[in-house]
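The structure is given below, and queries will be raised subsequently.
The complex is shown incomplete by one protein chain, all other protein chains being positioned as in the whole.
And now, chain A:
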Amino acid sequence: MGLNEKPLSTLHEKASYELADFAVPTGREEEWRFTPLSRLKGLHDGTAAASGGVNVTVEAAPEVTVETVGRDDERLGKAYVPADRISAQAYAAFEKATVVTVPREAVASTPTTITLTGAGDGVAYGHTLVKLEAMAEAVVVLDHRGSAVYADNVEFVVGDGATLKVVSLQDWADDAVHVSHHHAQLGKDATFRSFVVTLGGDLVRLSPSVSYTAPGGDADLTGLYFVDAGQHLEHRLLVDHSQPNCRSNVVYKGALQGDGAHAVWIGDVIIQVEAEGTDTYELNRNLLLTDGARADSVPNLEILTGEVAGAGHASASGRLDDEHIFYLQARGIPFDEARRLVIRGFFGQLIEKIEVEELRDRVMSKVEAELAG
């Protein structure tokens, strides 16, 4: 870290509900330098007025309460304060929020699926709150489809001893623009599992973050993306260890193919002075399948305490290994199939971690389709 560089730990300190507290990004800022601002369709500079619709439907488990509330609902914005310009824009502009509540000790018997369908090329802003009370357990799916210019914030409040497993699928149409913050706030001994799959969209910038309010929190953040020609898919993770004896594990893997395919992965982990006994690891791997694709991968680990249980990070971007392909071909397997086997192998172990079987199959067949196309 250079002397004039701002320490990581202050990156997230800029947080406000007020849009005016954030300057319009120019693209020179550290947090915006990878994002093609011209393709944000005005989400970043105030010119994108809400016009179109993102239709929200919820198929809920019987144990779960679902409400659509106005922006004055006092439960909103408690766990998360917007940390950048577009997040603040979304917070300032959303009209209705979806609130999913899992009552104390309730165990949701089926996944709760929130489907967000873009109706066209209009601009929309959204807000979602998923709240698990103490000892509750639930699986929640966010399923993004269709075409839209959409910015939103999602709050996951995981109560003491509760377990929340989330799958967020960005399966947008080719022209969609989506900028989203997912923040999970973990109570004492809470468990959070996030699985992010980003496949569609012209530009997707998703920023999952985790904070802990008490010791014993345990977060796994897993991600998979497949970037095609011309797509910009960006994932920015932030895990803020401010409590002792919490755990986090981040694994994101992506494949890129085609001209102008661009993946960005930023993995920030901060271990604060108080967070003794932290155990954290983050990993990003990118597989560049063709020329003309680019992956930017930046892991940042800032440790402010001397007493950690484990802390590490790794990042690697590379091409398909010729030796893998040669070995399979030398056993008679044709090149295309050998390539599919190796890429499937690269993603396979991740996909197996998706909690919902139908989604697992859907993601697998999507990846297969990407490979065939």
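Rule of thumb we're sticking to: a contact is a pair of C-beta atoms (placed from the backbone, for glycine too) under 8 Å apart; a residue touches a chain by one contact, two chains touch by 3 or more; residues count from 1.
Criterion: contacts and distances are computed from a predicted model.
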Could you tell me which of "Sarcosine oxidase subunit beta", "Acetolactate synthase", "ABC transporter ATP-binding protein" or "Molybdenum transport system permease" is the UniProt name of the chain missing from the displayed complex? "ABC transporter ATP-binding protein"
Selected from A:Thr68, A:Thr290, A:Gln349 or A:Ser365 as touching the chain missing from the view: A:Gln349
Taking the full complex into account, find the residue in A:Leu43, A:Val154, A:Leu328 or A:Val363 that is in contact with the omitted chain. A:Leu328
Chain A positions in touch with the non-displayed chain are 321-324, 326-335, 337-338, 341-342, 344-349
